[in-house]
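A short worksheet on the structure shown next.
Note that this complex is displayed minus one protein chain, with the remaining chains in position.
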Amino acid sequence: MTTIDTYIDASPVGDVAIDLHLEKVWYGDFLAVRDTSIPIEKGSITAFIGPSGCGKSTALRCLNRMNDLVHGFRFEGHVQFQGKDIYAKNIDPVAVRRYIGMVFQQPNPFAMSIFKNVAFGLKLNRYKGDMEQRVEGALRGAALWDEVKDKLQQSALALSGGQQQRLCIARAIATEPTVLLMDEPCSALDPIATRRIEELMVELKQHYTIAIVTHNLQQAQRVADKTGFMYVDTSDGGRCGHLVEYGATDELFASPKVAETQRYIAGEFS
Amino acid sequence: MSHEYQRMTLSRPPTRGEVLSDRWFRWSTFGFGVAVIGLLIAILLEIGSQALPAMREFGLGFLADREWDPNKNDFGILPQIWGTLYSSVLALLVASVFGLAVAIVISQNFLPRWLEQVLKNVIELLAAIPSVVYGLWGIFVVIPALRSLLAWFGVPPSEVSSSMLPAALVLAIMVLPTITAVARDAIVSVPVKLKEAAYGLGATRWECILGVVLPTAATGIFGAIVLAFGRALGETMALAMLIGNSNVLSLDLLSPGNTLAALLANSIPEAGGMQLSALMYAAVVLLFITLAVNIVGSLILMRANRNLLGGHA
Partner (left out) sequence: MSDLYAVAGLGSQPVAEQPRVNPPQLERNLRSVRNLVSAALSVIAVLLSMLAALPLFSVLAKLIAEGGASLSLQCFTEEPPTVMTAGGGFGNAIEGTAYMVSFGCLLAIPFGVMVAIYLAEYGLKRRLAVVIRFTTKVLTGMPSILAGVFAFGVFVLGVFGRPSPFAGGVALAILMLPTVILTAEEAIRSVPAKMKHAAVGMGCTASQVTWKVTLPTAMPGILTGVMLAIARAAGETAPLLFTAGFSFYFFDWSEPNSPMSSLSVLIYQFASSFAERQQSLAWTAALVLVCFVLAVNLIGQFIISRSPMSRR
């Protein structure tokens, strides 16, 4: 049996947007993630990296209660957002998700026009202002405007994969949510589209707090300010993910403190 | 950095109205769901309660009695039960052969793809023609055709009219699409690797079909036939127009007969009193026979699917 050291440098530099303090996450009888605490800082990009099955997506989805959709999901711990625990009994998960937007692994535009996709969240939040201007702003923000400005009324499903994902980002930022979660947003995309979205993330962090899950180490290095490395603990027979190392991205990649992090960064397993 | 970050969000929490209407909507879908169960129970209760006087009066003897005489208040449905089963079985015998042939032909690369599609659509269209139109067609096309056909075998034309034979033939046409569609699904879901194994051993096309494809799909094909049987039992209009509507219990294909559904269609409008109750009793019997057959058919098909899935795993 090997116990894995952890090295958590959790002294935040800026204000904390979401304080994730995850003790245990269960899917039915299966303990999926334990002991993962990350302060997600305002106006920065926090990356979750680690081998597949390490629970990084699960941890991210705890931040806006997307896991509530999974049958048998149980959460122990707390997630502080603007001074409130979003897992408290009196909190409406629907309201949480309006403030904490999400971009998914697979591009998932709705089967409607490009314009309606972007305007969707605005209508949902009963936005009363100039809809067209907002939609244009969001599409510009997602670096998609020039490509789609002449075909806003066409079906979003006709766009390429990379365009669809940028549309999903535009849709998510149209309502200017407080935090943006991205769950492996580039895994279904080609390198050129990936590059564009990475540039976009760096631009967006001027205005948004971003948390991203990625299996691409270079991507984390390129975009993230802080990085958390998660690893699977199979010591007690299960496959339980947990946070092993957390700190500033440069430091984590330049001088990882924990053996598992070193080996992962060196590409010894994935 | 944290100072630059200050900005407004457009996000708003859901209003009270949104939350309440969400709850209301979800409960109402639940209510409609329960109402479906309520509907079936209401149908059973309504028909059952109307049938109660006749059930008390005639008991189970109703099922074995051959008389249907409103004047003497004597009611029994043995000939109708017989006619229902006999016509359906005859129809199935014919429809199974043809339906299975079509299912094989449109799924085993006998025809060019476009012709397969045309044949499939044509058979599906057979299911779209209303029952009453088949009845009309039966009266004016099938019976005259049978007359001239049977004349070759020495049957005088005057003896060929509304009877079991034309009724069963038309019924066969009506249930054929069911058999073809369900049997085709079963045949298509036979794993390709099994067929490849047969061809790899040097089997001819039909050795493969008869030796591998049909046995593997057998449960599904059987389920198709049982489902078609359920449909045939409840079919009303074409039979009411073609079977002759007389309470005769006979194996003779050219003898007129009656079915439960045709009895209901012909007698309910003018019935009253005990006769009406007896008709409701007949409806209960029809309901139970068709329910039993349909449930058996569905179970067989579920099992066929499970077997195939189990085979993959």
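We just call them A and B in the order they show up, numbering each chain from 1.
Note that in this section a residue touches a chain if its C-beta (ideal position, glycine included) is under 8 Å from a C-beta of that chain, and two chains touch if they have at least 3 such contacts.
In this text the structure is predicted, and so the values were computed from the model without any measurement.
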item	value
Visible contact partners (per top-of-document touch definition) of the missing chain	A, B
Among A:34, A:56, A:134 or A:171, the residue in touch with the chain that has been omitted	A:171
Absent-chain contact - pick from B:105, B:198 or B:274	B:105
Absent-chain contact - pick from A:34, A:97, A:215 or A:242	A:97
Full-complex contact with the absent chain, from A:7, A:27, A:87 or A:120	A:120
In chain A, positions touching the absent partner	64, 66, 69, 71, 94-99, 101-102, 104, 106, 108-112, 120-121, 124-125, 155, 157, 168, 171-172, 175
Residue ranges of chain B at the interface with the undisplayed chain	11, 14, 18-19, 21-22, 25-26, 28-30, 32-37, 39-40, 42-43, 46-47, 50, 97-99, 101-102, 104-106, 110-111, 119, 122-123, 125-126, 128-137, 139-141, 173, 176, 180, 204-207, 227, 230-231, 233-237, 240-241, 261, 264-265, 268-269, 280, 283, 286-287, 290-291, 294-295, 298
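Just so it is clear, only the chains that are shown with their structure count from here on.
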item	value
Approximate Å spacing (C-alpha centroids) for the pair chain A, chain B	53
Residue ranges of chain A in contact with chain B within the complex	14-15, 42-44, 92, 94-95, 98-99, 122, 125-127, 134, 174-178, 206-207
List of chain B residues in touch with chain A within their complex	1-2, 4-5, 7-15, 19
